[in-house]
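One chain of protein is taken out of this complex; the other chains stay put.
We call the chains A, B and C, going by the order they appear; numbering starts again at 1 in every chain.
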Amino acid sequence: MKNRIGPLLTYIYLLAFLVFLYAPVLAMMAMSFNRSPLYALPIQLDLRWFRALMNNKRLIQATGNSIVLALANMATATVIGTSASLALARYQFKAKKVLSVLLVPPIAIPWLILAVSMLLFFQLLGLGRSLSSMYVAHVAVSLPYAILVITARLAGSDSSLEEAAMSLGANPVITFLRITFPLMLPGVLAAALFSFTVSFDNFAISYFLAPPGVSTLPVEIYSAIRKGFTPEINAIATITFAVSMIMVLMADRLVRFD
Amino acid sequence: MKNRIGPLLTYIYLLAFLVFLYAPVLAMMAMSFNRSPLYALPIQLDLRWFRALMNNKRLIQATGNSIVLALANMATATVIGTSASLALARYQFKAKKVLSVLLVPPIAIPWLILAVSMLLFFQLLGLGRSLSSMYVAHVAVSLPYAILVITARLAGSDSSLEEAAMSLGANPVITFLRITFPLMLPGVLAAALFSFTVSFDNFAISYFLAPPGVSTLPVEIYSAIRKGFTPEINAIATITFAVSMIMVLMADRLVRFD
Amino acid sequence: MSYVRLDKVTKRYREIYAARNISLAIEKGEFFCLVGPSGSGKTTMLRLIAGFVRPTAGRVYIDGRRIDDQPPYKRDVGIVFQNYALFPHMSVRDNVAFGLRVRNLDRVAIDQRIEEMLDLVQLRGFEDRRPDELSGGQQQRVALVRALVTRPRVLLLDEPLGALDKKLRTQMQVELKQIQREVGITTIFVTHDQEEALSLSDRVGVIDKGVLVQLGSPTEVYERPTNHFVANFIGQSNFFKGEITDLGDEGVVVTTPSGAVLRGSARSGLSLGQQVTLAVRPEKVRLTTGDVEAHNRLEGTVVHVTYLGNSTSYVIDSGDGGTVVALQQNLLAGGAYPAGTEVVVTWSKESCFVVAANPARVPQPRQGSE
Partner (left out) sequence: MSYVRLDKVTKRYREIYAARNISLAIEKGEFFCLVGPSGSGKTTMLRLIAGFVRPTAGRVYIDGRRIDDQPPYKRDVGIVFQNYALFPHMSVRDNVAFGLRVRNLDRVAIDQRIEEMLDLVQLRGFEDRRPDELSGGQQQRVALVRALVTRPRVLLLDEPLGALDKKLRTQMQVELKQIQREVGITTIFVTHDQEEALSLSDRVGVIDKGVLVQLGSPTEVYERPTNHFVANFIGQSNFFKGEITDLGDEGVVVTTPSGAVLRGSARSGLSLGQQVTLAVRPEKVRLTTGDVEAHNRLEGTVVHVTYLGNSTSYVIDSGDGGTVVALQQNLLAGGAYPAGTEVVVTWSKESCFVVAANPARVPQPRQGSE
């Protein structure tokens, strides 16, 4: 029916797009392993920039903050997201439609705007910049993602499975533990990974809400670039990129398969 | 079966979450209409901060830049995204699976990292900071969103519709114009809106890649906050938020219904 | 005493009645079928018994105890869903064992019971497969033994054969009936396939728009449908409208507008001069070419012949615009009367029954039948 040119063109064309998207990242990764601070070619393999990172106390401190914040956020967003998704999927109530429509847009509110409004809000509430403000804001930003991912997984499941379990004598608790939860687990894991990533990568909220003396990894990267672009940044960006990629690919796999 | 408490708790609880998510934004919007620069209550309605915006040439210039960039990006990402999605949906080729897996993660690469790598890459290529660098980087960032949205729409369609059209005598061009395209149109429009929003809201890429003297709206907002938080920022943030929300709600509606 | 009993059960969703004042008593060990078109409310009946929905009014009893206020997991009722609802994350063994493990039976007893049940449906050797590695028929059998393994008081089957193709469906009907007999469980089966209902069940309930319109043995429901809907939904019928011109112990005489005089069996509540509809089944109509004596006799021309393999269906134009459908078993190779043959159509008054008295509007069936 179709000739062979269509697929071939498409192939070349998508390949070009991916090269274009990944090339900068790959270049950055390559440079992080290059000895020369002036990006001289050919690349001389050297881990000096990574070693330099090890000695950068400020950066290690910031990375620690980012990880702690991301973990706390992940735990909170996943638990709340799971229960909210279950409630949305199982109960019929009048305001449900309104609620589920309202859940989507927060994903698209520019983080900068959200950060601005959170800063203002916490100031109005008298909380100001603090670790707890940061934590709350991160949860607010991740939760819609968590709910969307889990809801997508639940939509594929079938309430007749739970009915079958109950007709076999399983009470609601056993039904949840043996049927509902195992079936939604991939979605829950994916939501956890997404929540972690969303928080770990966030710059604007952390920047505006961080109390004096507290910093996170994205904030440090940003400051470092403003001070002057050093290959050390490539190294830390490479690590961040690798971690994000691994988490997202895992999440994607969990949502699609099994 | 279930008692009435479950839905009620869920209801209260989701409501609390939404209040928490929207309250800062609403507070910010309220303050943008408040006469007092010190956030004094009660609110005295006044459009002075919006009027001040009108006279802020720098901000208007930046907003213009943002709009032009967002429109150019939207057009490019939508056209490329549409054809790429069609190719992915229609043709079977060996590398297809690899390609479609590679398309997902760019969405999750932190924009800061992407911006860093793009800056490095364009410097290596000798392009440096320029309007075309910005445009190219924005397209790279939006395209995965566009492809995901259109692909989701195409997945719901049925190739037997196109077969039916062809059996009725429609050649591939007519089949595309009369069947395929009208059915994917909501997805295409949604992709356009998302691409626009993604670009319009982007801070990191614009900040790093903008040539001297060129600024965008998010960059201006960010600079303004650093200089000192004025109610003018609330006004511009309110406008940005309103525009983003309208676009996203439209896109969401297009993808879900019709 | 009846084992499963519905007492004036009504289920309303806003303005729509899915069940309207239904009373029904099913005996222990009985195979009961609920038949009706899609949307008639038959699945709602099952869900009321299983406990997934609660009645708006009325009560449900099993073995003399009221159960409509109990949650599903306390009712001890097995159910097989149309889509089987096998747990996709569990092997066949774990699916079947689920009900036993929930009851905390000991391991050995569980294993033995599973073996027994898998033997019953010839699925030994499939214990470790996942549901998606089984064929449709195998999945159906796993769903069945999963529901039976806990020895529930009642087995509910919600169109369990609907997803299978025709040949497999017929085969599974035989198996299902055999297993039900061996196990001896009280069974309620829901289907839209009237032939399936007749062949499987001890008794049939015909349901239409949430109302139980007829209840009886397959023979009673098929041979003596009490109204036009049943006569048309359970099997085919030829309908004749006319006026009662004689009424006595020997039966009823109806004269059609075109002057044909038809004789049917009497039933109560009829009176002379009344407008009624008579019905006769296609397989009760005899076709001949010679002269025959019979209660009912029409002459006509064969206009359509449809070969059905084991039988042949004839559409006969009886001259006055009406048509009669006749079904004949192919005792030899089929098609004794080609189209155009002049035939005599006869049937006995015992096969001919009144289905509607003073009907508000009797839809004119295509080709004399539907």
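Quick note on the criterion: a contact is a pair of C-beta atoms (placed from the backbone, for glycine too) under 8 Å apart; a residue touches a chain by one contact, two chains touch by 3 or more.
Because the structure is predicted, anything quoted here is derived from the model rather than measured.
Peer 1: Identify the residue among C:Q194, C:N296 or C:S318 that touches the chain left out of the display.
Peer 2: Going through C:Q194, C:N296 or C:S318 one by one, C:Q194 is the residue touching the chain not shown.
Peer 1: Among C:S23, C:Q112, C:T219 or C:S258, which one is in touch with the chain left out?
Peer 2: C:T219
Peer 1: Give the residue, chosen from C:R14, C:R65 or C:K167, that touches the chain omitted from the document.
Peer 2: C:K167
Peer 1: Counting contacts across the full complex, list the positions on subunit B that touch the omitted chain.
Peer 2: 158, 160-161, 163-172, 174-175, 178-179, 182-183
Peer 1: Could you pull out which residues of subunit C are in touch with the chain that's been left out?
Peer 2: So the residues of subunit C touching the missing chain come out as 37-38, 165-167, 170-171, 174-175, 192-195, 198-199, 218-219, 222-223, 233-236, 281-284, 286, 306-311, 313, 327-335, 348, 350-351, 366-367, 370.
The working rule: only the chains that are shown with their structure count from here on.
Peer 1: Could you tell me the distance, in whole angstrom, between the mean C-alpha positions of subunit B and subunit C?
Peer 2: 57
Peer 1: Centroid of subunit A to centroid of subunit B, CA atoms only: how many Å?
Peer 2: That gives a centre separation of 17 Å.
Peer 1: Spell out, as numbers or ranges, the residues of subunit A touching 2 or more other chains.
Peer 2: Correct list: 172.
Peer 1: What parts of subunit C, by residue number, touch at least two of the other chains?
Peer 2: Residue numbers touching two or more other chains: 51-52, 71-72.
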